[in-house]
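Note that one protein chain of the assembly has been removed; the remaining protein chains are unaltered in position.
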Amino acid sequence: MQALYAQLLVGLINGSFYALLSLGLAVIFGMLNIINFAHGAVYMMGAFVAYFLLNLGGINYWWALLLAPIIVGIFGMILERTMLQWLTGLDHLYGLLLTFGIALIVQGVFQNYFGSSGLPYAIPDQLKGGMNLGFMFLPVYRGWVVVFSLVVCLATWFLIEKTQLGAYLRAATENPTLVRAFGINVPRMITLTYGLGVGLAALAGVLSAPINQVRPLMGADLIIVVFAVVVIGGMGSIMGSIITGFALGVIEGLTKYFYPEASNTVVFVLMVLVLLVKPTGLTGRAA
Amino acid sequence: MKQRFSALLLGVALGFVASGASAQDKTVKIGVLTDNSGLYSDLGGAGSTLAAQMAIEDSGLAAKGWKIDLISADHQNKPDIATTIARQWIDVEKVDIFMDVLNSGVALAVNNVVKEKNSILIDTGAATSDLTNAQCSPNTVHWVYDTYMLANSTGQALVKAGGDTWYFLTADYAFGAALERDTTAVVQKAGGKVLGSVKHPLNSSDFSSFLLQAQASKAKIVGLANAGGDTTNSIKQAAEFGIVAGGQKLAGLLLFITDVHSLGLNVAQGLNFTETFYWDLNDGTRAFAKRFSERMKNKAMPSMVQAGVYSGLIHYFKALEAMGGNPHDGAKAVEKMKSMPTDDPLFGQGSIRVDGRKIHPAYLFEVKKPSESKGPWDYYKLVGTVPADQAFRPLSESACPLVKK
Partner (left out) sequence: MTTLTDDTLSVTPRAMRDELIAFAVMALLLASVPFTGVYPFFVMQALCFALLACAFNLLVGYGGLLSFGHAMFLGTAGYCSAHALKVWALPPELGILVGIAAAFVLSIITGFISIRRQGIYFSMITLALSQLLYFIYLQAPFTHGEDGIQGIPQGRMFGIFDLSKPTVLYYVVLVGFLAGFLLIFRIINSPFGEVLKAIRENEPRAISLGYRTDQYKFLAFVLSGTLAGFAGALKVFVAQNASLTDVHWSMSGEVVLMTLVGGLGTIFGPVVGAFVIIAMQQYLAGFGQWVTVIQGSIFVVCVLTFRRGVIGEIAHYFRRSL
């Protein structure tokens, strides 16, 4: 029973990454109608930027948590300005293909310069060590990841669902022409939204840097799992993607305990089941 | 009719010229087939090509009238691309010998092509022990290491050092299962006990669940029967969960110096594993490593795979010289190589067995604490040595058809 609690908690940690990444995907999809295949690549960039900040600029983890998403977010906005915006009006699939190509380029370039085996990033001193919870030894850093990503997810939800800016965003998704008629600069909002989604992925990258090796391909496989999460949850609602992210992390954690051989496939199997029962996903609108 | 006759004559004449030439044919073409861009590019890659270049220069054959060419290509870790390149190299480029060829799937595929076309493969990078076991070939020499040897030496040496209870973290596919099986056999034979194991899926990013189970087992040694990113991630997360600090030891069953380099000593300290080459082993290895790293783009020290390329080629050149020319006959050249003892500054004295297994001593290393390390790449302490004749799979257990019983 104790082991079970431990696995639940561990699952929640993975769920944080799923939630942050699928949230970013949902935000981008809502506004741009694009599935951002480069999401795994920007997640990786977040981790790398944190590494550079520390090793070249001597800038610590806490600043990286703020700066890396901004830097990568700006990179994302440049991408949106120079490439993605030209796809407006074309079939959605071109957005998928374009971002796939961008992902290949980014990953290839990083692989070229930094090899494949990865770079080390140490856990910040303040979060080192662990606490004994009675049923498990919880590294402080892992606890921090869960709490922090939960806060970020809720803040994003609040920003989009409860603020004036969020209202504009949602309105622009529904009817861009009308919103433009109110004198709101819709293209700029789109750019900012893409930057926000990409920044969330980069933030997840910074969070994961001390846990995983900082590797050029760290996001490549993860993104496929996140796609499955997104299919299960549906991208219609912000809260939906947060909840499914955490929930699937926990389910995966439980699988690791009861039947570890299937823990890689369980998310995909769940996706199949959900599709058979409810083709639109758990919270999604029909696409 | 007359025309056909003269064509026949010409053919016969050409045949004579060709066969006459082969006796003192002193041209050789070497192909380094490696991973230049993927997961193993630090291990082999450009460094392997450099090692081959250095072997050519050091052999001094150019001064004796030999003409040696070197080409290299990226097999992208895809067996089908590798076989196409291999065929083309043999048929069109007239490559005599394949070096490096890391990645087990690729190695086995190239092994088949090389056998079919009577070329030569000196594999220094692949882990699979099948290359000299069930799928052995008269054209293939497996130079540096294999899974059996790693399991065998790490298991033996650690049990001897007091690590008599084991728990395995095993990648859930054939390779991981083989490592676990071989190590378990060795550990039990040496008087140790295996307390359990947990299988994890390949390319996991999170090992915390599995590490918690390993921790709960209270085994003295946690054996990592996985490879590449899985191994480095599990080591990194083991440090986080305080496994090593809690008194358990980590034993990597397939780990390279490039992995330690990328992990950093803070995380990797205390780790035990086996390699057959370390740059700081003796004067010979140090001299080579110094010259090597000066010519590497990132000043890296040679890995054992790259050292194997050098050592394997040096031996091949010796065999060619002894034959007085290149016979362009793979099986014949390998036969000659097997008949000569090997000796080079990197791997010391050794030999090639009838099944194609190159044998030499294996070393168990422990990764130094950051305070013990004097500088970059100063990573290992030698913990134990397994003699050449005990490190590898004995011929009596071999399933290789070349071994006469």
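Things to note:
Per-chain residue numbering starts at 1, and chain names A and B are given in the order in which the chains are listed.
FYI, a residue touches a chain if its C-beta (ideal position, glycine included) is under 8 Å from a C-beta of that chain, and two chains touch if they have at least 3 such contacts.
Quick caveat: nothing in here was measured; it's all calculated off a predicted structure.
When the omitted chain is restored, the residue from B:Asp100, B:Asp146 or B:Asp172 that touches it is B:Asp172.
Of A:Leu104, A:Leu127 or A:Leu192, it is A:Leu104 that touches the chain left out of the display.
Residue B:Gly105 is the one among B:Gly105, B:Gly242 or B:Pro327 that touches the chain missing from this view. The omitted chain makes contact with subunit B at the following residues, 36-37, 41, 45, 71-81, 83-85, 87-88, 91-92, 103-105, 108-109, 111-113, 128, 130, 135, 172-175, 201-202. In the full complex, subunit A touches the hidden chain at residues 29, 35, 83, 86-87, 89-94, 96-98, 100-109, 111-112, 224-225, 227-228, 230-231, 261, 264-265, 268-269, 271-272, 275-276, 279-280, 287.
The rule is short, and it goes like this: only the chains that are shown with their structure count from here on.
Chain centres here are Cα averages; for subunit A and subunit B they lie 38 Å apart. Contact residues on subunit B toward subunit A in their complex (touch as defined above): 37-42, 172, 198-206, 208-210, 212-213, 215-216, 229, 232-233, 236-237, 240-242, 258-259, 261-264, 266-267. The touching residues of subunit A, when paired with subunit B in their complex, are 3, 6-7, 10-11, 13-14, 108, 111-112, 115-120, 122-123, 130, 136-137, 139, 141-142, 208, 210-213, 215, 217-218, 221-222, 253, 256-257, 260-261, 263-265.
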